[in-house]
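Excluded from the complex is one protein chain; the other protein chains are retained at their positions.
Naming follows writing order (A, B and C), and every chain is counted from residue 1.
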Amino acid sequence: MTLNVGVIGTGMIGQDHIRRLTQVLSGVAVTGVTDIDAARATAAAPKGATVFATPAELIRSDKVDAVVICSWGPAHEEQLLDCIAAGKPVFCEKPLVTSAEAALRVIDAEVAFGRRLVQVGFMRRFDADYRRLKAVLDGGTLGAPLIYKSVHRNASVPAGLYTSDMPLNDTLVHDADISRWLLDDEIAAVEVRLPRRSRQGGELRDPHLVMLHMAGGAIVDVEISVNIAYGYDIRGEASCEKGIAALPNRPATVVTDAHGIRQAIPEDWRERFIEAYDQEFREWIVAAGAGTATGPSTWDGYAATLVGDAALRAVASGAREPIAMRDKPALYAAPVRKAA
Amino acid sequence: MTLNVGVIGTGMIGQDHIRRLTQVLSGVAVTGVTDIDAARATAAAPKGATVFATPAELIRSDKVDAVVICSWGPAHEEQLLDCIAAGKPVFCEKPLVTSAEAALRVIDAEVAFGRRLVQVGFMRRFDADYRRLKAVLDGGTLGAPLIYKSVHRNASVPAGLYTSDMPLNDTLVHDADISRWLLDDEIAAVEVRLPRRSRQGGELRDPHLVMLHMAGGAIVDVEISVNIAYGYDIRGEASCEKGIAALPNRPATVVTDAHGIRQAIPEDWRERFIEAYDQEFREWIVAAGAGTATGPSTWDGYAATLVGDAALRAVASGAREPIAMRDKPALYAAPVRKAA
Amino acid sequence: MTLNVGVIGTGMIGQDHIRRLTQVLSGVAVTGVTDIDAARATAAAPKGATVFATPAELIRSDKVDAVVICSWGPAHEEQLLDCIAAGKPVFCEKPLVTSAEAALRVIDAEVAFGRRLVQVGFMRRFDADYRRLKAVLDGGTLGAPLIYKSVHRNASVPAGLYTSDMPLNDTLVHDADISRWLLDDEIAAVEVRLPRRSRQGGELRDPHLVMLHMAGGAIVDVEISVNIAYGYDIRGEASCEKGIAALPNRPATVVTDAHGIRQAIPEDWRERFIEAYDQEFREWIVAAGAGTATGPSTWDGYAATLVGDAALRAVASGAREPIAMRDKPALYAAPVRKAA
Partner (left out) sequence: MTLNVGVIGTGMIGQDHIRRLTQVLSGVAVTGVTDIDAARATAAAPKGATVFATPAELIRSDKVDAVVICSWGPAHEEQLLDCIAAGKPVFCEKPLVTSAEAALRVIDAEVAFGRRLVQVGFMRRFDADYRRLKAVLDGGTLGAPLIYKSVHRNASVPAGLYTSDMPLNDTLVHDADISRWLLDDEIAAVEVRLPRRSRQGGELRDPHLVMLHMAGGAIVDVEISVNIAYGYDIRGEASCEKGIAALPNRPATVVTDAHGIRQAIPEDWRERFIEAYDQEFREWIVAAGAGTATGPSTWDGYAATLVGDAALRAVASGAREPIAMRDKPALYAAPVRKAA
């Protein structure tokens, strides 16, 4: 049985997901597209797909079993609520929404519907390296994780477009979500420290050191460096009671030459996480085909929103900013982690 | 457009390929199966697939656009010739055939047909690590490869079933094929040396040191150890004029505990090459959909057969056993390597 | 010319330095020893050495050109002042003294004397790995260091003897000193965060996360874990503007077996830093032979004392505790780092 998918938003990421859904994955077809730029939607539409005038029409159409949202953040709330109203499974690229209040409205709607319909695009949870790391931590032989060190380095960010708030309200969400998932715990408070500024990014505030205080007491120590020149480098290491577990280097030919014994670093997130994106949709297709959602939930999107907000407050205050979450609905009561 | 595939042989490997073609990959359907054990064929047949009484019927059926051969080696020649007679693309698991003469008959038939139809199952060529290694070598910055060291280690082999000839006429073919591909060269002669025997395998002749003398003068130095207990470990390193290029460790969580700083090793070839198998079929589907074949060819299967034969002669003689290939038909004139 | 050395304190560390000075190093002889336990001093005295009744007599004796202090911390101030009064070079194991006021009195005396006489036992500065790391940072190709991550892990500490203050006023000094040296900068403030407590150490406060705010703006992020079971693991990584420089794994045979591909970890600091201790004394002997001292100075010992005090305040306050140093005397005006 083929899952018929409608894609909202046919910009760069939307086009990439259309490619993935039509050329890489099985059991799925893209039967509808829409975009605020109708010409772009038409150009991106696979053969046989309908170009809808509006997201609302796409969501309601009988040609569409499930929806992928790749529009810009401010449009997400309405589109998600429409999907829930229509009872259709939906994959939503990050950010879920752009305010905690909006997140709560989506949660309320989904809870009222009574079944999970939303999966948020935190692709790291589908990466094989992170899954193996989680399996080691869950295995328990190292004891409880006490400190998790996350490193998030970008070779560069677009000058002008990428502002000083974005390391905290855009980039950090990945480290925050993966920490919640790896440690099976919520973030209770956030602190931010600003090291000496890198001259690589001009006036951009960079790098950042962020501490996420988990409810259970573990501390997550995050370095975010967004103009580090050499590549896209994602590292993670958990210090546990009886040992350490860390992400490996990415596979790359070991070259020995005048520069030493060495392995290349990925250039960007597309190269680093290409397989995770594929796997993310593989699992979504299975769940959406069953009329529901697994993987990162509306609750996870809500948590990410709160962390970004708190981190910005923490920069301003220099203090430890607590995060107060509403009570967790039973709908999301399962462990943070979806079993691999 | 969906490629309709018929699968001959529904044992372990056939079942795994059916799973791959129906659940993992897109643009393909399994529409026919056959097996010498009709009950097993019926059990393995996906919904809607026809169970054919014989390979010949399956090959000729209009329901089948392309064929996957997973039967035992001695049956391959006839099935390949039938596919060529029917003008249908065919993926054939190794070995291509079981004698050099049989390989030449398949080559003759394919050349007479005038277009490549056969892809042989040398999956290493589709592995991302090997492809990156090949790219480094082809890039030329390290100069010409002079020595290639291949290591092929199995945790264990089934006592009784795996005989002393099999390291050379079964296991070695992967190292031989990948060496020809990495170095873009043919194997001109083979030598075998027998180190002290491992007590892990009882009377089994193990390990082996094999030297493949390439036509261009490079030497490939292969270690085959099939009862090494600790895991499945495939390594490769090219010593070039100005530097070294080697396969990386496989990605695995870096655990630091009482056993040191360490990374796990795959248990077997399925775990190690699972993605290579997927990619192998992805590319086959594209080529077969166009009515032809790319990737490892009948010529490569012929070369592998000659190497296995020569290696067995070399054990018996202790000498350097030359390999004489027929002239290469223009049909296979492209470089050994299929561009990644 | 042989340097005649008197050793004060013949406990474990004193005995080890006597071994080093008599059996490993050249150009030096141990001509005098003393200890509060006269019998222990007699037992530890090399052939021909005089056993002195008191440190003061040893320091004043014509048989002693230079002094090594291995007594307990509270005795250091008086012994150091006696050495300075006698104009004799002195190597003093950490801690220099046990209060900031005492450190200032030693500084005043040495400044009044007009020449450096004191070297403090921060052996990491003599470790080849740290020296190479410093050379990379000083080389400048990576730009300015912005974040330095120091990891200090002990397999275990003696229950009862090692108290909850000691990670901060005893263990931390090494990370603090090496950070000042690597970054050529003073520590302006300290923060401490307490992750979830490890059950490995019972009620002991462990692990600690410490942030050292350098005067120039870099932040040093220190993990101290003192009961981590698996070994003694010292790591350091500098995130710079254009790249990363880190200490390597310690050399150890790469074993591949059922536990994976792995390298052993040192058991304790003696194994890890044995060569650094030798080199520390090699350089001390040269300087003391010339009537002076190089390497870590009284100023560095003073700085370490201040950091320990501030870190303990920071645990109590939860806040950022500033460090106010007196003006740096010209005697210590050279860069923090002694050229390798």
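Following the convention adopted for this analysis, a contact is a pair of C-beta atoms (placed from the backbone, for glycine too) under 8 Å apart; a residue touches a chain by one contact, two chains touch by 3 or more.
It should be emphasised that the depicted structure is a prediction, and the values quoted were computed from it without experimental measurement.
Participant: Looking at A:N4, A:S26 or A:T256, which residue reaches the missing chain?
Facilitator: Only one of A:N4, A:S26 or A:T256 touches the chain omitted from view, namely A:T256.
Participant: Just to verify: which one of B:G121, B:P207 or B:G236 makes contact with the chain not shown?
Facilitator: Reading the full complex, the residue touching the unseen chain is B:P207.
Participant: For the full complex, which residue in B:R197, B:R270 or B:K328 touches the chain that was left out?
Facilitator: In the full complex, the listed residue that touches the missing chain is B:R197.
Participant: For subunit B, enumerate the residues touching the unshown chain of the complex.
Facilitator: Residues 143-144, 146-147, 149, 153, 193, 195-200, 207, 209, 211, 214, 216-219, 221, 223, 225, 228-230, 233, 239, 241-244 of subunit B touch the chain absent from view.
Participant: Which residues does subunit C use to touch the chain missing from this display?
Facilitator: 22-28, 128-129, 132-133, 135-136, 141-142, 242-258, 263, 275
Participant: Residue by residue, what part of subunit A touches the chain that was omitted?
Facilitator: Residues in contact with the chain left out: 229-231, 233, 249, 252, 255-265.
Simple rule for what comes next: only the chains that are shown with their structure count from here on.
Participant: Which chain is in the middle, if each chain's centre is the mean of its C-alpha atoms?
Facilitator: A
Participant: Relative to subunit A, which chain has the most distant C-alpha mean position?
Facilitator: In terms of C-alpha centroids, the chain at the greatest distance from subunit A is C.
Participant: Same or different for subunit A and subunit C, when you check if over half of the residue numbers at their contact belong to both copies?
Facilitator: Over half shared, hence same.
Participant: Please work out the Cα centroid separation of subunit A and subunit B, and write it as a whole number of Å.
Facilitator: The separation of the two C-alpha centroids amounts to 38 Å.
Participant: As a quick test, compute the distance in whole Å between the mean CA positions of subunit B and subunit C.
Facilitator: Taking the mean C-alpha position of each chain, the two centres sit 58 Å apart.
Participant: Can you work out the whole-Å distance between the CA centroids of subunit A and subunit C?
Facilitator: Result: the chain centres lie 44 Å from each other.
Participant: So which stretches of subunit C touch two or more other chains?
Facilitator: 229-230, 233
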